[in-house]
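One protein chain is absent from this view; the other protein chains keep their places.
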Amino acid sequence: MTAYLIFISRRFGQLLLVVFLGISATFFITHMTPVDPVAESITAITNFGKADPEAILLMRKTLTELYGLQGNLFEQYLQFWSRLARGDLGPSLSAFPTPVSQIILRALPWTVGLMISATLISFLLGNTLGALAGYYRNSRLLKLAGLALIGLQPIPYYILAFILLILFGYVWPVLPITGGYEMNADTSFSLTLVLDILRHSILPAMALVMVGAGSWLTGMRALTSNIVTEDYVTFAELGGVGSTRILRSYVVRNALVPQLTGLAMSLGAIFNGTVITEIVFGYPGIGSLLISAVHAGDYSLVLGLASLSIVGVAIAVFLIDILSPLLDPRMKAE
Amino acid sequence: MPTAVLQTPPAPAAAEPVLVVDRLRAYYRTHAFGLDRDIRAVDDISLTVAPGEVYGIAGESSSGKTTLIKTIVGAIRPPLAVVGGSVRFRFGGEIRDIYALTPAELQTIRWRHLSCILQGSMNVLNPVRQIRHSFQDFAFPHMGLKPAAFWQAVRAHLARLDLDPAVLDSYPHQLSGGMRQRTTIALATVCTPEFIVADEPTTALDVIVQRDVLTMLRDIQRRLGSSFLFVTHDMSVHATVSDRVGIVYAGRLVEEAETPTLFRGALHPYTQHLVASLPRIGDTTRRASLPGRPPSLADPPSGCRFHPRCPLAMDVCREKVPALVEAAPRHRVACFAVSGAPS
Amino acid sequence: MFTIVRDLIRYNIEFAVGLFILLLLIAAVVLSFFSPYPAADIYVVPPDLPPDAEFWLGTTSRGQDTFWQLMIGLRNTLGFGVGVAFLSRILSLVVGLTAGYAGGRTDRVLMAINDSVMVIPQFPILVLFYFVLKDDMNWLMLVLILSALGWAYDARLIRSIAMSLRTRPFTTQSVYSGMSMRKILVEEHLPYVMPVVFATTMNNMIWSIGMEITLSVLGFTDVDTPTMGQMIYWANSHSALISGIWWWVAAPVGAIVILFIGLFLLSMSMNEYIDPRSRLNRMGV
Partner (left out) sequence: MSLILDVDHVGKTFVQGGLLSRREVEAVRDVSFSLDAERPEILSVVGESGSGKSTLAAMVLGRLVPTRGRILFEGGDVAAIRSRAGRRAFMARVQPVLQNPFEAFNPLKRVDRYLFATAANFVVGGGRTRAAIEERVDRALVEVGLTLAEVRGRFPHELSGGQLQRTAIARALIPEPRLLVADEPVSMVDASLRMAIVNLFGALRDRLGLSIIYITHDLATAYYISDRILIMRKGEVVERGAARAVLDNPQHPYSIALKQAVLTPDFG
């Protein structure tokens, strides 16, 4: 058990390193450039109307304070961390004075919900088909299904989502192609609302599953065709153990841990895909928020979103990392 | 020497054989990137095994002995293919041709009548499940017992083999190599099959453990009266456990005799060399090696495959393949120097 | 090398199709240098014409010939992918081989950094870059940024190969033959790693081009260097689909899908080729 604690603390160290490197990168990208966020913000605001010089001066002072831009670079860096630790990401510019954290919290459930459900579906679908295709190597049907999914896999998220949008928006308009729910819907909790939300999530989820499942399928198929040559599978076949049992308890069971490790390693990429897909379908999550923040020049919101993405993905990776070895009895302390 | 203790008198030859392998050929057929190759790993092998007999197969690496037993137990997977001949077992008075059975029929024979022990490596038992599950998967469907009675029978069997029933709740990695191999033997014998195939079952084990495992194997074989096909490259293991030994060289059976005959009066020059080159404690007379190298199965020498290394090679050996003929009762050999060159 | 390619074409349909697509793309790149119109010029042809004998892929609402736009866009997009792949391959080879061969503390430090780069979500970082660079975000800058983000996964792959190579007896044999570490890495180990490097090149190009397209479509890159993503960006900003100028969108989307499937087929057939089992088969062991 102590060994497991050592393992957890080591993975925790890695988590801290990811967060440290990621946040530092975020900080230095934004602070080492010639661009002055305060001036940018003021330009953005004054674009909407005239402002007298005095007001601009006041605005400059306030914004400098709010963005934590006083003092030298190192002081700003420390302040950035302390604010982050308090969960204070400053006020949003485009929705002044709503705190950035509040805006992000509103968008977060959409992204998390879409990401978890799409990842689960593609992980299960891809791995199931992959295991079957790797075990029953001669099945035409499985080969065909594999080919279809693998063919979709290299297409970038954006393009596939775009194609779905055209297909279901113009060619065969049966599904809602934008938003997370009907514009004028009654947002109090009801069955209709739940169904509506589900209907809106079909296309984004479908895009994610179509791209994601192929890579799980190829991975699992390769793993399976390696595992079937292992002695314990040969032995079980010689033992007259049924093929479904061999597939389930011998093949899939042994492929699970490496596939979960793979899941942890690709979470960053999956998050990318989710965010990009959201943008295409105008899904009200982190991705759409990020784009509108960029267009509105909302400095603290962009910074907050980037930081939060890094921390969130790192924590998810950490959780999968520390849980997956528990499935492998060889890893357990004796 | 304890060797004598392990020996049993050979089974009477008169009984109907439990296994008849007839002119078996199995090739590895590969065609990758335009290269077509046949590796003739089993080339025209015929042999029989009597009930209660331990038949040993000896041969060096890539002599085809592993392929031979894969083919005999029906565990072939492309690129390996059976090209000719037959493998027939006699289970409960019924002849079963391995390559004429449906997969479902084959599955009902496995473990009930025909079981296996593989090389005692780490990997024979599913690493992520407890041993209990292996017993359940392998033996339960074949025993026809209610669960309670089944587990009682398993525990009794383990106790007979001096194994702690606690192994059932262990994972394979928690056991030592020797314990794993004993557990595998218990698993292979729990259904009291008529025929057991053992492929290098003690090769990965340390000497002391090897001695114990061999004693256990011989002991359970005598108790169950099963027939064994026992494959190993190690001639001293054959000397210890096998009643009869067949020597495989480059995919062919070159000599076959009862073990004492083979060690005292081998006829084939290859066998003679194998026996003579074994070092023994207490004996420092010089041991020699054969010249040349084992032939490639993809491109074997013409005629007798041993002729490039043979001290007795004649012209006919380069051209004709010697047949495996009976040189003495129950002693077959494939060598022109023994049987005389054909006219 | 020639026999390898010939055998692959003859016996591996994936490779043959992939290679055919690659040759088409190379033809497009060559052709792009003969474009009758400079890439950035607009209103050089009548706008909004559907495909016909004169304008094979029609014209855009900005008065450009879609066909020539596509050729030039393909050139820039491919160049982008090759640039990122080249730079990030160097990074991953250096990190992977060193970490794998040196082991110990060097390995732990390099892999901790490697794993961090691997899990940090790249899209927000890229958006952040655009956000602060704005118009300074040019083609070359994006190549550098994506190279810095795109090496980690493959470095890990190379490291795992290097690690197993280090423990193989022939490495010991080389050490006791008096070979230097550099000689061992370059002459003994690199041949085992190169096929993986080739295969990951394709995957890396798929990834970097995908990122570039996404950023371009969103308008987050230099809008004046025409690429595949640029074309979709301009088509979108002119609401091409709604106004029925479908060829403006279909041409780049179709080209992208073909490009990606081609790269993917090449990477897949290479994977099969480098699979040690089929390799041993060919070597006649």
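Chains: A, B and C, in written order; residue numbering restarts at 1 for each.
We adopt the following convention: a residue touches a chain if its C-beta (ideal position, glycine included) is under 8 Å from a C-beta of that chain, and two chains touch if they have at least 3 such contacts.
Only a predicted model underlies this, so the values are computations on that prediction, with no experimental measurement involved.
Which of C:Thr106, C:Asn138, C:Gln173 or C:Ser237 touches the hidden chain is settled by the complete complex: it is C:Gln173.
Of the candidate positions B:Ala15, B:Leu278 or B:Ala328, contact with the unshown chain belongs to B:Leu278.
By the touch definition given at the top, chain B reaches the unshown chain through residues 1-3, 60-61, 177, 206-208, 210-211, 214, 233-240, 259-260, 263-264, 270, 273-275, 277-284, 286-290, 292-294, 309. Where chain C meets the omitted chain, the residues involved are 168-170, 172-179, 187-188, 191-192, 283-285.
Simple rule for what comes next: only the chains that are shown with their structure count from here on.
Centre-to-centre spacing of chain B and chain C amounts to 53 Å, using the average Cα coordinate of each chain.
Those residues of chain C in touch with two or more other chains do not exist in this structure. Looking at the complex, you find that chain C touches chain A at residues 112-113, 115-125, 127-134, 153, 206, 209-211, 213-214, 217-218, 220, 232, 241, 249, 253, 256-257, 260-261, 263-264, 268.
Of all the residues in chain A, the ones that touch chain B in their complex are 230-232, 234-242, 245, 249-250, 253-254, 327-330, 334. Across the complex, chain B meets chain A through its residues 73, 75, 106-112, 115-116, 118-119, 121, 123-129, 133, 137-138, 141-142, 171, 173-174, 187.
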